[in-house]
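Note that this complex is displayed minus one protein chain, with the remaining chains in position.
== chain A ==
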Amino acid sequence: MEEIQNIDVTKNPEPEVIIESTKQKQSEEVEHHCDEQQKQSQEEEDELRKLLLSDIGELPLSPPSATQLNFVSYFITDFTKPGHDHYIYRHANGLCVIGLAPTHIAFKDQGGITNIDFNVGKSDRSVLKVSGKRKKNAMRSESNTALCKVSTANDSYIVRCCVKGSLLEVNERLIKQPQLLNSSADREGYIAIIMPRPADWTKNKESLITSEEYKDKKQDGLLEPCLL
């Protein structure tokens, strides 16, 4: 009997001791596990980074802009009046962004454009509320419908839609920051966004010129000298 008891004792050393050592082992394991996990996530990160940079190829010094990539640029010169040159950037989805081309005579005036007013024609274009996917309440405009009036120190000029369609949006930021027209008329200084019907666009397109043709016209000195 005693022998058995002895064996029992050796088989079951003090419980606390067991727990202690198990705990230590556990925390070691946990640390080890943490290290493993960290290493694994580090490896995953590295894998990811390699993948992220994998198909850059050559990085050009000056890549094409988002506008150049996604839009086709058209121009119309001397629209209803000499020197009234506009750009029409047409997106693949049919929407047209309208603005002042670099050769617009407004830029010729000293000090550039100082003010813009959307309250022309019968209503204030800057208070339109177009809503919904169907673009309810959008103003239907003809190509010669007035969009806004830009003023310089000397004079003021009416800017027209150039494209027949629904007026979705005007750039109301210009009201508080008209200098955007001087600094970046082709980006943040855009004037309006118009959605033409496909049939109307096909007809309209005939009176527009391409980017290439515009450049040629400029070089040939047919256009007023501009700020840029």
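Just so we're on the same page, contacts are C-beta pairs under 8 Å (C-beta built on N, C-alpha and C of every residue); 3 or more make two chains touch, one makes a residue touch a chain; residues count from 1.
Methods note: contacts and distances are computed from a predicted model.
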| note | According to its UniProt record, the missing chain among "Glutathione S-transferase", "Transcription factor TFIID-domain-containing protein", "tRNA pseudouridine(55) synthase" or "serine C-palmitoyltransferase" is "tRNA pseudouridine(55) synthase"
| note | Residue positions on chain A contacting the omitted chain are 48-49, 51-53, 55-56, 59, 61, 63-67, 70, 91-95, 97, 130-133, 135, 168-169, 171, 173, 180, 187-188, 190, 193, 195
